[in-house]
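The structure that follows is given in the form of structure tokens.
Of the protein chains in this complex, one is absent; all others appear in place.
We just call them A, B and C in the order they show up, numbering each chain from 1.
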Amino acid sequence: MPEIIVQSDPFDMGEMLNRFAARQANAGAVVSFSGIVRDVATGDLDAMEIEHYPGMTEKALAKIAGEAMTRWQLADAFILHRHGRMGQGETIMMVATASRHRADAFAAAEFLMDYLKSRAPFWKKEITGEGAAWVAARDEDEDALARWQQQ
Amino acid sequence: MPEIIVQSDPFDMGEMLNRFAARQANAGAVVSFSGIVRDVATGDLDAMEIEHYPGMTEKALAKIAGEAMTRWQLADAFILHRHGRMGQGETIMMVATASRHRADAFAAAEFLMDYLKSRAPFWKKEITGEGAAWVAARDEDEDALARWQQQ
Amino acid sequence: MIELRYFAWLRERVGTGHEQVETQAATVAELIEELKARDEGYAFAFSDLKAIRAAVDQDLVDLDAPIAGAKEVAFFPPMTGG
Partner (left out) sequence: MIELRYFAWLRERVGTGHEQVETQAATVAELIEELKARDEGYAFAFSDLKAIRAAVDQDLVDLDAPIAGAKEVAFFPPMTGG
């Protein structure tokens, strides 16, 4: 069963990777993705705030992870996503996949990210010197999703 | 400049991931791949031994990492590969990539792995209850490489 | 009675995160029309339907989805996770 964690507290990506890898008895390939708060183009990001939909969030992430487990030969999958306020350089979220086959581990991790980006109920707001602004969804994130639907 | 490490000592993949991520000032996407010694089909793996070509190894890894840096918009790349004897569950190697764009981080990490598998001078030997046997190169690893050459 | 929930800028424009409503609407789209008819705030919040996503009982749905028997309908802008 994939592990899903939704929390506001900071977390240590290295510790999470080690924890995930340690429980893979026989999957030689482990892939991780971590998303980190980066500055805005104007260079004055104070913080990022992430709103989510408690209840639906966990449900949506479990569904996405379950779908990855059936599409690829995965031994395990892991999703951790934060909500609330976080500063530059803090880790926003992380996914990890484990498989006997590196191609499956890579594809599944990328699939999880593409779905997370535009199908899990999170909304990012950037707080800068200018004020607060909701991050707009990007067409290229929808395009990234489309390729998984064609298969 | 990508960091390349070739060593026989064990390493902590989580610590390496944290160290790599910490030096990314402005790349929001970090991807890692870790390879772990897994059991053989017959279930009696005692150890894996990796021979390499000192001198050429570092050179080949630096070349592969440099190529990834020019092909994709990468902020940084990291390769660590062990040689010598290691037991089941030990981490053999790791690559990490950082980018502003998750698609670039994923593609570059997969490219590094595909090149590492069949173009870096490492040779694996499995030590089992039956004796020692060199791991055969797999056609699918050559196929995985071919897709990068078409681009 | 159906529980309505609003998130992100839709919540800010509507002015509340949740409310309970009685509705005759058969679909999400009909419910949106009822809400828009209420006042200018709702009309503005829902003015661009391409920017509206909806969930019925915490499952993402198209706007033409039925809401019969639903306990909770949520409205929000396109998601920006990850």
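The rule we apply is simple: a contact is a pair of C-beta atoms (placed from the backbone, for glycine too) under 8 Å apart; a residue touches a chain by one contact, two chains touch by 3 or more.
All of these numbers come straight from a predicted model, not from anything done at the bench.
**Student:** Where does the absent chain make contact, in terms of the chains shown?
**Tutor:** Touched by the chain not displayed, across the whole complex: B.
**Student:** For the chain left out of this view, which of B:Ile4, B:Ala98 or B:Met113 touches it?
**Tutor:** Checking each option in B:Ile4, B:Ala98 or B:Met113, the one touching the absent chain turns out to be B:Met113.
**Student:** What residue numbers in chain B mark contact with the hidden partner chain?
**Tutor:** These residues of chain B touch the chain that is not shown: 35, 50-51, 53, 55-56, 59-60, 81, 92-93, 113, 116-125, 134-137.
Definition applied: only the chains that are shown with their structure count from here on.
**Student:** Graph shape for the chains shown, where an edge means the two chains touch. Line, ring, star, complete, or other?
**Tutor:** line
**Student:** Which chain is in the middle, if each chain's centre is the mean of its C-alpha atoms?
**Tutor:** It is chain A that sits nearest the middle.
**Student:** Distance from the CA centroid of chain A to that of chain B, rounded to the nearest Å?
**Tutor:** For chain A versus chain B, the centre distance works out to 23 Å.
**Student:** Could you pull out the residues of chain A that touch at least 2 other chains?
**Tutor:** In chain A, residues 35, 113 touch at least two other chains, as defined above.
**Student:** Counting only residues that touch at least 2 other chains, which ones in chain C make the list?
**Tutor:** In chain C, 82 touch at least two other chains.
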